[in-house]
Structure formats: C-alpha cells, structure tokens
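Left out: one protein chain. Kept in place: all the others.
For reference, chains read A, B and C in written order, and residue numbers begin at 1 within each chain.
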Amino acid sequence: MTAAPARADSAVELPTAVTRRSSLDLVLRARELGIVLALAALVAVTAISNPRFLSGQSIRDILLGTAILAVLAVGQAVVVITRNIDLSVGSVLGLSAFTVGTLLRDNPGLPVVVALLIGAAVGGACGAVNGVLVRYGNVPALVVTLGTLYVVRGITYFWAGGQQINADELPAGFLDFGNATFLGIPYLVLIALLVLVITGVVLRNYRLGRELYAMGSSPQAARLAGISVGRRTIGAFGVSGALAGLAGVLFAARFGTIDAAAGTGYELNVVAAVVVGGVAVFGGSGSVWGAALGALLLTTIGSSLAVLEINQFWQQAIVGGLILLAIGADRLVAARVAASLKKRGSHVS
Amino acid sequence: MSAETAVAESRTAGLTARLANWNVAIIAVTVVVLIIAAATVDNFGTSQNFGFLVLDLLPIALVALPMTLVIVTGEIDLSVASTLGLSSAVMGSLWNSNQPIETIIPLCLLLGAVLGAVNGFFVTVLGLPSLAVTIGTLALYRGLAFVVLGDGAVADFPAVYTDWVTGNIAGTSIPNVLLIIAILAVVFGVVLHATPVGRAVFAVGASEQAARFAGVRPGRLKFWLYVVSGLVAGLAGVLWTLRYSSARADNGAGLELAVVAAVLLGGVSIFGGKGALPGVIAGVLLLASLQNALRLSDVSNEALNVVTGVLLIVSVLAPNLANAVRGSVQRRRHRTTKPL
Amino acid sequence: MSFRFSRRLAVPLSTVAVVSLALTACGGGTTKSSTAGEATDAPSSTGSAKADPNAPLKEGLKIAYLPKQLNNPYTDVEVGGGKVAVGELKGEYKLVGPNDASASSQVSYINTLIQQQQDVIVVAANDPNAVCPSLNQARKAGIKVVAFDSDASKSCRDAFINQATTQGIGESLVKMASELAGGSGEIAVLSATPNATNQNSWIAVMKTELAKPENAKLKLVKVAYGNDDDQKSFTEAQGLLQSYPNLKVIVSPTTVGIAAASRYVSASAYKGKVAITGLGLPNQMRQYVKDGTVKKFALWNPADIGYLAAYAGAALKSGQITGAEGEKFKAGKLGDYTVGADGEIVLGPPTEFTAANIDQFNF
Partner (left out) sequence: MPTEAPVLRVRAVSKSFGAVAAVQGVSFDLYGGEAHALVGENGAGKSTIVKMLAGVHRPDAGTLELDGVPIELNTPADAKAAGIAVIYQEPTLFPDLSVAENIAMGRQPLGRFKTIDRTAMIEQAEQLFTRLGVSIEPSRPARGLSIADQQLVEIAKALSADARVVVMDEPTAALTGVEVERLFAVARSLRDHGAALVFISHRFEEVTALCERVTIMRDGRHVSTDLVSEVSVDEMVRRMVGRELGALFPKQEVTPGAVVLSVAGLTRDPVFVDVSFEVRAGEIVALAGLVGSGRSEVVQSIFGVDPRDAGTVTVAGKTLKPASPRAAMAAGVALVPEDRRQQGLVMELSIERNVTLPRSRALSQLGFLTGSNERRSAKEWTQRLKTKYGRLQDEVGTLSGGNQQKVVLAKWLATAPKVLIVDEPTRGIDVGTKAEVHRLMSSLAAEGVAVLMVSSELPEVLGMADRVLVMREGRLVAELDRERATEESVMFAAMGQEATV
C-alpha cells in the first residue's frame, strides 16, 4: 500500500467533519438498521394478512422463542468477534437442559436461580474445554467445536439412555417460570434481555470487551499490544458455553419435555442469527445487539410463515438465503465504507 | 557432506518423518482396527457384512474425495449434504412427474454441478469466506429440497437401478458400488497426487500468493473444485436415493460433519496445503468400520458420536503436538551443529 | 479476479445435458409409469411354507425390536411390553434403534440384525419403502419380520400388529372432536410426519366421517404436521391457534403432538377456549387432564402392542402361522388372535381416558 498523493481539497473538507462523522456512524449502523427495517416490513405484511399476528399472545410466543435463540446468539457473537466459532452450542444446550431437568426431577425444591446457575456452570465447563483445546492444542475452533459437538451430544445420549423428562415430572414452580411474566414480560425474555445488556455493555464499555474486538480485528497486533490472547480466547469460549448452558435451562422451562436430543441442529440457527445480525465471520466487528436482532428476525420469519400459511419448508431456504445476503451485503458495505474512509485521510492542520 | 552420508541421513530422517506422518498412522490404525474387529466381533468379517459396510460408507466416501481437494486448497464446503438432499428431492420429484430415469440421473448430476458453481461463485468471484458461504447454502439447499419434495417420500424407483446399487458384481461378493468408489478414488487420487492440477491444489493451499507467483490461477482452480464437489454430491444423492429406493428431502442430513471428520481424520490439514487421499480413504473406512463393529457389538450409537468427536480433535491435535516436539528437537540440534 | 467462468462452465455442463437428452430421445427411458406394473421381487417364503397350528412355540428365540427411534416415551412403553413377552417366551430380547427417526439409519440397524442372526425382527418403519430391501434380505436369511406401530410395505414383512382398526380409530377421533366442539365449529388436526402411514390412514377415515351429514357442521380447517418432534409440534400448535381464531378443537392423533399442544394451550390464553383431544399416553397427559386443558383422549395400551408382536413373531418362527389370512395363534395373557387380510393382526378397540378414570392407568 502506498500513500495517496497530497490532496488539495483538505481545507474544504475540514469544516464538515462533524456532519461527516454522523453520516459515517449511519453507514456503520446501517447494518442493524437494515435488520430492523426487514423486521418491520415482515411484521407489517404478516399483520395485514392476519391481524392476530399482533395479538399479545402471538407477540409473547415470538419473544419467548427469540429469548432462547438470542441467548445463544449473544454467546456465539462473543466467540465470533474474537475470530473463532463455536459449533458445539446445540449439544451444550442439550447437556445442560438434561442435567438441570434431572436435578429438578430429583430435587423438586431446587430454586430456579440455582437451576440457572447450574446450567450456566455445566455450559461454562464445556466452553472452557473448547477454549483450552483451541488455545493450547492450536487446533482451529471449527474443528474443536465440531468434535465437541459430537462428544457432548454423545455424553448426553449415554446419560439419558433414552429417557425423557416430562413436564409432569418437573416442579410446577419451574414450569411456571417458563411461562410466568413480570410486568407483562415473560421471565425468559427478561433473562435474555439481561444477558444481552450485560454482554453488550461489557463488550462496548469495558477494556475486556474491547480487547476481544482487538483480538478479532488483528490477532498479530493484539499480541504486539500485550493482550493476553490465550486467556481471552478461553474466556470467550467459556462465556459462549455458559450462555448455551443458560439457554438449556430456559429451554427446559419453556418446553417442559427434555430428552437427549434437545437442541440438535441449533448451531446452524445460531450461526445464522449472528451472521445475519452483522457480526463478521472474520472477527473484530459487529455487536451482540445485531446478533440478538438476527435471532428475533429468524424467529419472526418462522412465525410469519406459519401465519401466512406459506409452506414451512421455505423457512430453511430463507435462512440460507439470508445468510448469503447478509455476508454479501457486508462485503459490499465494507467496500463502500473503505472507499469513503480512504478519501478522508488526515491533514496537517 | 558427501553424497553417501547425505543419502544415509536422508533415509533415517525419512523413516522418522514417515513414522510421525499422520497419514501413515491413520492407515495403520485403520488396518489394526479392521483386524481386531474381524477377530473379536462376530460376523464382522462376513462378505455380507462387507457389503453392508461398503453401502454405509458409500456417500461419505464419495463426498470426501472432492472435499479433500477443497480442504487442501484451504477452503471448505459444508453444503455437500444439502446438495445430496436436493439432488435426491429433485430426483424424486422428476420421477413422480414421469420423467425417464435416464434423463433424471444426468439432470441431478448437472444440478449438483450448478449448486457447486453457486458456492464457487460466492467464494472465488465475490471473495466471501467459504465457511460462511457454505453454511448459508447448507441451509438454502436443504430448504429448497423440502420446498421441492416437502416431507414426503418418493419410492418405486426401477428395480434394475436399485438392485444394481445394492447388488454385487456378478459371481462375487464385491458390491457394485465399490466399483464407483474405487474408480472415483483412483481418479481423485491421481488428480491430486499425479497431475499439474494436484500440484496447484497443494501450492494454493500452502500459499496462495506464492502459487500465483508461479502462474497458478487460484480463483479458477477453487471454482472448479466447488463445481466438482457439487457434482459428486449430486451423484451421491442419486446413489443414496437408489440405495434406499426412497427420495426424501432430508436424505443425508448432517452428513457434512461426518465427511469433514473423515477427511480431517485422514490427515488433511484444515489450514490447507497438506493431506493425501489414501489417508482420507482410511479415515472414511475407519469411521465406517468402527460404526459397524460397535453396532454389531451392541454398543449404542452414542458411543460412536463420542468416538468420532474425540478422533476428530485428536487427529488435528496429535500432529500439532508431534510438530511441537519435533520442532524443539530440531532447534536443539540446530544449536549444536550448524548445517551448511 | 475475473475469469470467464460462464463460457468455460457452459461447455461441460451442456455436454451433460446433451447426453441426457440423447439418452432420453432414444429408447424412451424408464419412467415411473412404465415401472408401475413391475412386481416387487419379494421372497415368497410366506406362501411356500405350510402353517402348523399345533407346532410348539420355540424357546430361546432371539427377538429384536427396532422402533422408529429411541428416546420416545410411547416407544418405550411399547417395547417394554415386548420385553415382558420375550421373557415369557424364554427368548433373548434386544432393543436397537437410531436417535433420529430416519429411514436410512434404520436400514443400517436391520443389516446389523441380519449379521447377528436374529430370529425375529419387530420393526416400526420410518419409511415403508426405504426399509424394504433390507427387510427382504433379512427374510431371505430366515428372519421373521413383524411390523408394529407403523407398517412397512406389505411385500417385505410377515405380519403387522395393528393397534386398532383404522376405521375404529378414525371414527372415535371424530366422535371425541364432535363432543368437545358441541357438534359444530372449526377443528384442526396436528399430525406426525406427512408420510406417517398410520396417521394418514386415520386422517383419511376422519375425512370420510366428517363428510357424513351428522358431522356437517364440523369443519376441518387444517392438517398440520409436528413431525413427532416435541418442539415442532409445540410451534405448530401455536401457529394453528394464531391462524384460526375460531378454532374449537385440535385433534392430535400422535402422543407427541397431543402432549405438546396441551402444554402450549395450558400455559396460554387459549386455555379453556380450545379443546385438545386425540391419542395420548395417560402419564404424559395426566397433568393436562387434571388442570382441565384436556377433557378426554384415547389410546390402546401400547405395551400390549409390543407384547402381541413378540408372540406373533414367535408363532411365525415356530411355524404356527405364516401370516396368511385366517390363521390363529395364542398370545399369552391377551388370549387368541386371528390373522386378518394382508397379514394384519388387530389388537383391539382403544380406551377413552377422562379425569374420572385416568388414575387407573400407569403407562
């Protein structure tokens, strides 16, 4: 790369710095805006064809569905931001759901908070294993988590041995937690929001979070900047695992029926939500807000198709198309932004 | 250094290098597992079971061949199982609409090639990461398969074809489909290891830039590899459909993981540039025969999941560890004797 | 990077197309209709052997159960009955199966069972055709094949244990729906997979029943498919209620579907407004019957299906029956059974469960 020749228009450009900054922000935020617009269009079309789509019950159902996917997507976003990927989340969700289900069946008195913590702990342990293998084994995340996807699911099947935990075996308090609301908002949604806000704030406003972005943006520069890349990698996988574990508890509370197959194939939806939400697969950019919006969009599409009586089979094709669209659009936007940023180099004042 | 000592040294170095070579190790492990299974598992060694084993590994083996080349160039194709499913669904749908099977089969192969070309376009022309692209087409193609055929199944494919796929070569106990596997394995093996294209595949995977400086066209190469990958997945879809005499949209779901596992198990580096086809064949065989033997021993499917996962991680971890050990040994040697 | 992939691509691909066209052009090709008349080459073992009603039941028979998938509570109850029967028959019981309800993985298990030289395979087919070649291979190897739960093609099994006559189940489903809807209104069906043999034949009977004048006021608005997957059924129930605001009854002729639908309704605003009925397991449904979501549902005793299948298999292997119509055999505590047309053996009429009687059942 070489320097651009000196520009004659520098004097003209400087005074407009403020407006340019806001327009730049707009470009960068366009990604999330795009999802919101798509979402709005989708809801509008569906609601026009069937107004009951906007009924309280329907919205609640969508939000409940989103809650679980969003928690997973937030965890996945953290890992993807560090230029890694975690394909084991579906299996971890299953293991956690079954662990918590079994515990609650055997100890009906267990408080919900403890169940949540146990689920997160189980998931966190799985995530830490992923992280250690990625960091110290020097094995790419894709391979490690593909392997643990198999292993964790296998362990769950071994343990479950074909048994299913039914709603009537779970304590009523726990099932209530899956459906009850606080100020009209379901607890599951509140938990998802809490996770989203905390992770979002940490990633945006704490040194730790910024270091994760830095690692993903340029691993080499991160090492030169003295960031302990290894510890952060393990941490990111730990968070993704813990959130998958938490999602497992939410899953158990919402569906009431848990078997060893819980969450099979979720990883695809989660990765889709993250990618659609504008988190770049090569790390360093995107936000958990986008990932959560992606989760909301995917869930809403599923519900809309049912309401619009469009063949459910289209759903997966649409998800696939959305992924391609999202990465294609990201590439385009990136090229645009790069071009506009290049034009605006610095100038001696 | 005289020529003689150089040769002698090179032999010992070659031997250790060969022992440390995962590719050879996996072949050895496969042979050992086959021997142990034949000796200890009842009915493992029967010719009928061999036939079942071959039929079970057929789709994985086929798809693993082009996947090997794709991974050696440093890319990946996760959409293969969905391509297989879409090929199967289209086959069923065309059969239902009374098309002759002789038209359907080439059309399904063509479809596979086109689906591969779509992947290739996104990866090479638009320059998008192959992992994300093929996760997208994984969902897209599978979704289209359901759109084409819904949840239904189409059966009654002509017995001549289904019997051929499940049958043996006349007068032997060698399954017919083993011919397909063998022919394609030889073709891909020769292309990868004994043609200019193969040399380019390795060069691109190890260093795209250096390959470009040597006159290789990485984009074009990768594009065609994706086309071939789709083509073979389409073929696998046809064979899958004929084997079960059942065209379904969910045929082969999840197969991509088994294929990637087998390829990596076979010693192919996920970073590209390294790998060999015999190792991949051994990897496929190892996975399939473990599955078969465990099932015959009444070990549950779950155990196999765990074994697959562990093997997958170990297959990448072990060479890394071996390299680290070898590296430290070499460094020590470097310090004591300065070569040249 | 720019390369002219269009032209380069066109050459080989169009070659394929041309070849295929050429193939089609000469000879007309093999189409579905041209093969429709072809007889399937089923082994004719059933016809050749002669049934000996007095042959003693063999002991030590190896009887293997291959349900649609493991980890399904209904299946667990079914094969549990089978295990009891195999014990009574002093045989060797085995249970194998995939974790996903896919036909292809069942085939691998059938192949394994052939290798293990089982005497009887009791199978619930995920796809009536896909398992056929393997089942016929098993029968060639002298293994008797009894289908239960979900039939395989007639040409590749020796007998089928039908839980109840198709007609009987269809009628009773419509009867329950009509009672719950008060004789008129919209009803919907939440089925298993679209190609599930049982469910489809029941739904067919339901449709003929609904066409009768006495049911004219009942309107079947939609048949949804939950794929016997808990979550999918849950979401589908949700979709039904959203799409059809005037829905009165959801009929779910599958245990997974009825449980999922009940669970959704019991925790939603629809509770008390929409009735659920269908075929369910008392243990899974107890909660919803007690909280009033579900008034009544029906089922045969699934354990008896597995039980009967074991005796039928043993009778087949011992030569008491061959699967031909009219043959009789005794099935332990269930008493005497007669083989019907196409090798079908009907278990008996289903039981209706309500809040009044549900506590008497434990399965």
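The rule is simple: contacts are C-beta pairs under 8 Å (C-beta built on N, C-alpha and C of every residue); 3 or more make two chains touch, one makes a residue touch a chain.
Note that this is a predicted model, so its numbers are computed, not measured.
Contacts of the undisplayed chain with visible chains (whole complex): A, B. When the omitted chain is restored, the residue from B:Trp95, B:Phe157, B:Phe188 or B:Phe202 that touches it is B:Phe202. Screening A:Ala222, A:Ala236, A:Ala291 or A:Val307 for touch with the missing chain picks out A:Ala222.
Residues of chain B in contact with the chain left out of this view: 1, 6, 9-10, 13-14, 190, 194-196, 198-200, 202-203, 206-207, 209-217, 273-274, 334, 338-340. On the side of chain A, touch with the chain left out of the figure occurs at residues 1-6, 14, 17, 20-21, 24, 28, 201, 205-207, 210-211, 213-214, 216-218, 220-227, 284-285, 337-338, 340-342, 344-349.
Operating definition for what follows: only the chains that are shown with their structure count from here on.
Farthest from chain B, judged by the mean position of CA atoms in each chain, is C.
Note on chain placement: the centre of chain B and the centre of chain C lie 35 Å apart, centres being C-alpha means.
Between chain A and chain C the centroid-to-centroid distance comes to 38 Å (mean Cα coordinates, whole Å). Listed for chain C are residues 99, each touching two or more other chains.
Shown for chain B are the residues in touch with two or more other chains, namely 127, 150-151, 301-302.
The residues of chain C lying in touch with chain B in their complex are 1, 3, 5, 9, 12-13, 16-17, 19-21, 23-24, 27-33, 35-36, 38, 40-41, 94, 96, 98-99, 102-105, 107-109, 111-112, 114-117, 127-130, 132-133, 193-195, 225, 227.
Listing the residues of chain A that touch chain B in their complex gives 85, 133, 137-140, 142-144, 146-155, 157-158, 260, 265, 268, 271-272, 275, 281-282, 311, 313-324, 327-328, 331. Partner chain C is touched in their complex by these residues of chain A: 50, 52-53, 55-58, 61, 65, 157, 160, 162-164, 166-168, 175, 178-179, 255-257, 259-261, 264, 302-303, 306-307, 309.
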